[in-house]
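With one protein chain held back, the other chains of the complex are shown just where they sit.
Chain naming follows the written order as A and B, and within any one chain the residues start at number 1.
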Amino acid sequence: MIEGIEIQHIILVSSLMFFIGVYGFMTRKNLITMLMAIELMLNAVNINFVAFNKYLHPENMQGHFYSLFIIAIAAAEAAVAIAIIINLYRNLHSIDVEDVNNMKH
Amino acid sequence: METTIFYIISAIILVFSVLTVTTTKILRAAVYLLFTLVATAAFYFMMEYNFLAAVQLTVYAGGIVVLIIFSILLTHQINLDLKKINSIKKITSGLVSLFGFILIGNIIYTHTFKATSSVIADTSVNEIGRTLLNYGDGGYILPFEVISVLLLAAMIGAIIIAKKK
Partner (left out) sequence: MDITNFLIMKQELLLTLITLFILVSEIFVSDKRRIIPIAIVLFGIHTLFGFLYNSYGSIFGGMYQNSELVNLMKNILNLGVFIVLLQSSTWLLKEENENKISEFFILTFSTLIGMNFMISSGDFLMFYLGLELATIPMAALVAYNTYDKKSSESGLKLIMSAAFSSAVMLFGISLIYGQFGTLYFSELLSADMTSPLLILAFLMFISGLSFKISLVPFHFWTADVYEGAPTNVTSYLSVISKGAAVFIFNILLFTVFRNIVDVWSDVLYVLAILTMTIGNLFAIRQTNIKRFLAFSSVAQAGFILLGLLGTNELGMATVIYFILIYIFSNLAAFGVVSSIENNSGKLNIEDYNGLYHTNPNMSLLMMLSLFSLAGIPPLAGFFGKFFLFTAAAQNGYYWLIFIAVINATISLYYYLIVVKAMFINKNDSPIEKISNNWYMKTSYIICLIGLIVIGFYSDIFEYINQISIGI
């Protein structure tokens, strides 16, 4: 526990970080920066789990382990996404969503 | 003292998060993301989850950010400026995010969280290792094995997509 800090403050920081990520996901057009926005969101979720674990439920480490697994999955996700981005760049020579989006609705 | 440090770290996280999603230089965005992730690791250190903080530094800050920077180098000129986003989209997205934050922030701020226990579990690396490989109650061997399948599949998937023909 961090002395003098209540759980609400930490969760507010992480929520704000989460919504900054949402904002980034909605406004960014470059695929790699969209990926960064998603990493921000996942990171905010991790802070949530860890803070809840430490402040409220320290008797076991469920939140701690959950964040550990989220980190590992985020890495796998980023790897596959970047592989596809590189392949797309090879075919298209651009990774902007606007250039990518040539499917009709 | 700890309070001050907490606020400084929070400020770092929030400022660099905003910069990550707004800067027009792509490589800078990656570096700002790195700062955010390192600051998050500082949070974990403050809460005495040292192992998690180390994983955060090695996998997130060390692995994912490097992966992202590599992909930038492979697909862009480094000093490329990102395209400007039209301001209507900026404002609507900003309002949606702000509304979401106010909604959630309000609920969280007025909610009283109650602790289930004051017993503190052992957070040493020894104990984490034992829990991770324990198959009884509260053990994590099954997720540990499943994620190995996931990493294998992700690796095969990434290779098959990115390899040259």
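Quick note on the criterion: a contact is a pair of C-beta atoms (placed from the backbone, for glycine too) under 8 Å apart; a residue touches a chain by one contact, two chains touch by 3 or more.
Everything quoted here is computed from the prediction, not taken from an experiment.
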Which displayed chains the unshown chain touches: A, B
Hidden partner chain, residues of subunit A it touches: 7, 11, 18, 21, 25, 31, 34-35, 38, 41-42, 44-45, 48-49, 52-53, 56-57, 59, 62-63, 65-66, 69-70, 73, 76-77, 80-81, 83-85, 87-88, 91-92, 100-103, 105
Residue numbers in subunit B that touch the chain omitted from display: 103-104, 107-108, 111, 113, 116-117, 135-143, 146-147, 149-150, 152-154, 156-158, 160-161, 165
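The definition used in the following text is that only the chains that are shown with their structure count from here on.
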Distance between the centres, which are taken as Cα means, of subunit B and subunit A, whole angstrom: 6
Contacting residues of subunit A [partner subunit B, same complex]: 1-5, 7-13, 15-17, 19-24, 26-30, 32-33, 35-37, 39-40, 43, 46-47, 50-52, 54-61, 64-65, 67-69, 71-80, 82-87, 89, 95-96, 98
Subunit B - residues contacting subunit A, complex: 2-3, 6, 10, 13-14, 17-18, 20-22, 26, 29-30, 33, 36-37, 40, 43-44, 46-49, 52, 55-56, 59-60, 63-64, 67-68, 70-72, 74-76, 82-83, 85, 89-90, 93-94, 96-98, 100-101, 104-105, 108-109, 113-121, 123, 128, 131-132, 138, 140, 143, 147, 150-151, 154-155, 157-159, 161-162
